[in-house]
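My structure is below; once you've seen it, I'll send some questions.
Missing here: one protein chain of the complex. Every other protein chain is in place.
The chains carry the letters A, B and C, assigned in the order they are written, with residues numbered from 1 in each.
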Amino acid sequence: MDFNDTPEEAAFRAEARAFLEKHLKPKGSAPASRDRVNMLEKAKAWQKTKAENKFAQITWPEEWGGRGGTAMQNVIWGQEESKFDAPTGPFAIGLGMCVPTVIAFGSDEHKKRYVQKALMGEEIWCQLFSEPSAGSDVAGLKTRAVKDGDEWVINGQKVWTSGAHYSDFGILLVRTDPKVPKHKGLTMFIVNMKQPGVEVRPIHQASGGREFNEVYFTDVRIPDSDRLGDVGAGWKVALVTLMNERLAVGGSPGPDWAEIMEYARDHGTLSDQAFREKLADWYVAAQGYKLTKFRTQTALSRGQTPGPENSIGKIITANHLQDICNSAIEMQDHYGIINETDRMPADAIFQQSFMWAPGLRIAGGTDEILKNIIAERVLGLPQDVRVDKDLPFDQMKSG
Amino acid sequence: MDFNDTPEEAAFRAEARAFLEKHLKPKGSAPASRDRVNMLEKAKAWQKTKAENKFAQITWPEEWGGRGGTAMQNVIWGQEESKFDAPTGPFAIGLGMCVPTVIAFGSDEHKKRYVQKALMGEEIWCQLFSEPSAGSDVAGLKTRAVKDGDEWVINGQKVWTSGAHYSDFGILLVRTDPKVPKHKGLTMFIVNMKQPGVEVRPIHQASGGREFNEVYFTDVRIPDSDRLGDVGAGWKVALVTLMNERLAVGGSPGPDWAEIMEYARDHGTLSDQAFREKLADWYVAAQGYKLTKFRTQTALSRGQTPGPENSIGKIITANHLQDICNSAIEMQDHYGIINETDRMPADAIFQQSFMWAPGLRIAGGTDEILKNIIAERVLGLPQDVRVDKDLPFDQMKSG
Amino acid sequence: MNFDFSEDQKFLAGEARKFLEAESAIPVVREVLNDDDKAYSEALWKKIAEMGWLGTAIPEEQGGLGLGMLEMCVLAEEMGRVLAPVPFSSTAYYLTEAVKLAGSDEVKNDILPRIVAGEIIGCYAASEGPGHPDPASLKTTFDGSTVSGTKIPVTDGGIATHAVVLAKEGSGASLVLVDLSGAGVTRKTLSTLDPTRGHAELTFDKTPGIRLGAAGDGASLNDQLMDKVAVLLAFEQLGGASRALEMAKAYSLERYAFGRPIAGNQAIKHKLAEMYVKNEVARSNCFYGAWALSTDAPEMPEAAAAARVAASEAFWYASKENIQTHGGMGFTWEVDCHLYYRRAKLLAVQAGGPKVWKEKLVRALEQKNAA
Partner (left out) sequence: MNFDFSEDQKFLAGEARKFLEAESAIPVVREVLNDDDKAYSEALWKKIAEMGWLGTAIPEEQGGLGLGMLEMCVLAEEMGRVLAPVPFSSTAYYLTEAVKLAGSDEVKNDILPRIVAGEIIGCYAASEGPGHPDPASLKTTFDGSTVSGTKIPVTDGGIATHAVVLAKEGSGASLVLVDLSGAGVTRKTLSTLDPTRGHAELTFDKTPGIRLGAAGDGASLNDQLMDKVAVLLAFEQLGGASRALEMAKAYSLERYAFGRPIAGNQAIKHKLAEMYVKNEVARSNCFYGAWALSTDAPEMPEAAAAARVAASEAFWYASKENIQTHGGMGFTWEVDCHLYYRRAKLLAVQAGGPKVWKEKLVRALEQKNAA
């Protein structure tokens, strides 16, 4: 038992690190930029540089511009890149989820047209699945596609779409047949986000920010040739997309035990035994999550498929974050209500994450859905009773 | 807002108290007796004394030997009686649940035969609903009654029956028709517990004690005239029985915040801030429960029907008890594992209740069932999906 | 046994609810939320004064209605339900109770009638930085006639006409009444987690002030004042928690997933049942606090603390799990869940956070046990 790289892994890590050091500054060496427009240009440039040096998609075959590397190399790359000020955000979903779906289900024309440009950072993709009335129950979505000659006409609304406003293309899941049970009437398309009828509106979040979007489709036309998979096979395609979600390799969602311990030490409340016991619990949970990822990486490093243990991640981290921020604010007492970065201890990170934490408990699967997933997929317990299982979609109750 | 009796309530309380002082010793004035046989005789004698003085069943009409009193008088009686060493246990279920069912559904002959004798403490009743495979789902019970001339022949097993070994009669819920959905095939009977074919076996509980019983029925014959309600109407009858469960009026299930606070003070751990915060939480919960009962009593005192607020009781107290006992044991560290009354602080009450608490979280409705009840009956949320709703009982899956 | 509000008090609650649902509906709250320059709803505040509510617990000789603290509790719960964006607590709890508790007759006769008339807005200025203010180590000083120092944050500090200031005087502490139109007052608006209520930093530079009570009695008076305020804030929290449960219930019944209302899932049912249990525990403890408050009972310290602890926990849980029940919708600015989440946090840390009140509670239990 050790935490060392194998010789091969160490060599790859050194190579990755040398490349990163050549092109980027280590994290924290300069203040984070808040310039959104420039950020996009920088991200495109960085993506191009990575692609030209075969660091863009570690596990993709070389045929598609990847490195043909191992899953473990991908983890190592993620670890190293995350130590630098790398502007990767805009490409995470497109290259992580959308383009692999195009590769899996698209025609040769699709692949020629889209893959290389995405890899080189020239085009950005978004994923259009969730709808206002279809969140946990994604397959209950209502956006309609009606065939009209060689084209489909799309009407409806998507929601919580990251990066919709700067994306060039999207993969779009729509309902093509409302007369069959909900999972069976869905179809997946490639959609050009810059065409008429596509309207992107930022969502004003409860936390105040506007990182996500609503996307409205009004009589948007998509040629049948931009279909991914068969008509009615959209759910199968979507499952492949969702399975391609990258293995999370770090990136704490906000302040953790170390930050609140530092705050408590600086403000003289570290001697409070009640706080100390909570701190121990937070440490144990955070370590539990971090070390569980090491177990997953060990499986990857041994060339094995990781077990289900990684599924505990977001249930722990999201609730944890809410609890830590709440505790920090309560320790600050009345003063803790102030939400100004320049006045507050730790630049008000506890306050800001306090407002973000409720979203983290919902995004990408609510606590409740994640527990259901652990119960069903990891422990093998029965699914919930599904009253809508065999019901045609248009006879389903929807409130 | 005050905690005072109305003049009428005060007068009744004084009358009750005078009667109690005349016949019993205040609690704690003598060590509790562990003599089970004698206990039963004492209980019968006390019941007779109460009945002769119209204190046996406060709210029953005088016609049945009651006092014709108010629900609030019943609460006051319960409060006062609980301050004395009153041996009431063996009659709680019979007079609280079984005999009222006989009064509601029995024939005139039944009422003449059974009510007076029960009230006078001459005969004891038990309630026979739960079965090994029908706990939370009582209506899923399997004990069969088959008609044979003017009699029914009973075969099956009941479980968790309090007092079965000293009971003379029981009310027995059985399945008379397995071809209809489960709620519709049940019938209620009066059963003589002393007849051949009725076998009572004590259950060895996880806590070590043997307070409950299994009851086996082998070809037990019951005349059709001892049926309560129509054939197939047993579930309706059972609901009346269950609604007659007495309003809980005190009786803490074990050590509470005061006991653990006393322990902590005596052993120098009251200064631990983590303990202090837990103590505050326990106090708030215990007060919350106690004061909620005061709200219920207020409604009774005003002649109103209490709201649903009392339903929070056992969810709070059972988990609370487990948590307090666990904390007390952990404060005692390795020493806390010792389970000897003469060696341990507080006569090992924390250890003993630690083993009892898991049972309290199950008996009379599990935590999960109680939350369902609050959700459905108090908040009006939908019932769980019932896959067995319309299914004939004999086609139901039962594992 | 009479452990409930009276019919008259329940009637008042009903009337207050009708009024507030009409006059302090969410659009009124959002006007303050969305306008950084707005620290309260002036229109609502004016109407509340016209209703006479500000004089609820002020004696008739000072122009009040001469009702009692139970009526204040009833109003507090209703204000909490609708997140009323007005300086009601600052004026009718903190300032009014401080003056009633320790003001001279002259001060009472000056201040209380003007509170009733809606001419005065109060605020309470104790905090000076992170952590609960300790009367023994305050930096703000009172020299017998003027106050100097900085208080941050002060709820409603930007709009208040008068402040109750906790200041150091000699080796002790005093509660000082400061007319904020006096010399040497600087106000800076603060951004907080709850933008539906105004907050400011107040700096005093030899600002004239009148001591409430005797010199050095500040710590004890402040404790008494906090006990009273705690019960009233607990009722506001209870109102907010009750409303959050109602919102979660209503949404879970109308939101469908997998072909039926999400309210049919045990995960949601049990979550809402937990909310209900916490809310009932809070309500019962609040009632006890109200009883102690209205009767000046010796049980006041533990009753106030228990009400505060229970209500803080109930509102915290209900407000966060209300968002969770709403799913993605609950995390949008347009849906009201976050307003309750924000207010829950503000009310939890005002007048001392849960840790402060748990410690007060245990101390009270220790003293009772020792006595």
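Convention: a residue touches a chain if its C-beta (ideal position, glycine included) is under 8 Å from a C-beta of that chain, and two chains touch if they have at least 3 such contacts.
Because the structure is a prediction, the values reported are computed rather than measured.
Enquirer: Among the chains you can see, which ones touch the chain that has been omitted?
Expert: Across the whole assembly, the hidden chain touches A, B, C.
Enquirer: Who touches the missing chain here, A:Glu123, A:Asp333, A:Glu368 or A:Asp388?
Expert: Only one listed residue reaches the unshown chain, and that is A:Glu368.
Enquirer: Would you mind spotting which of B:Lys25, B:Lys147, B:Lys179 or B:Arg386 touches the chain that isn't drawn?
Expert: B:Arg386
Enquirer: For a quick check of understanding: of B:Pro26, B:Pro61 or B:Gly208, which residue touches the chain that isn't displayed?
Expert: B:Gly208
Enquirer: When the complex is taken as a whole, what residues of chain B touch the one chain not shown?
Expert: Residues of chain B in contact with the hidden chain: 130, 132-137, 140, 159-160, 203-208, 267-269, 272, 274, 322, 326, 329-340, 343, 345, 351, 354-355, 358-359, 361-363, 366-368, 371-372, 384, 386-388, 391, 396-399.
Enquirer: In the full complex, which residues of chain A touch the absent chain?
Expert: 1-5, 9, 72, 261-262, 265, 270, 273, 276-277, 279-281, 283-285, 287-292, 294-295, 297-302, 309, 312, 315-316, 368, 370-372, 374-376, 378-385
Enquirer: Name every residue on chain C in touch with the hidden partner chain.
Expert: 265-267, 270
Methods note: only the chains that are shown with their structure count from here on.
Enquirer: I'd like the Å distance between the centres of chain B and chain C, where a centre is the mean of that chain's Cα atoms.
Expert: Centre separation, chain B to chain C: 42 Å.
Enquirer: Measure off the straight-line distance from the CA centroid of chain A to the CA centroid of chain C, and report it in whole Å.
Expert: For chain A versus chain C, the centre distance works out to 40 Å.
Enquirer: List the centre-to-centre spacing of chain A and chain B in whole Å, with centres computed as mean CA coordinates.
Expert: Here chain A and chain B have centroids separated by 52 Å.
Enquirer: Return the residues of chain A touching two or more other chains; collapse runs of consecutive numbers into ranges.
Expert: Where chain A meets two or more other chains at a single residue, that happens at 272, 274, 387.
Enquirer: So which stretches of chain C touch two or more other chains?
Expert: Only 260-261, 268, 355 qualify.
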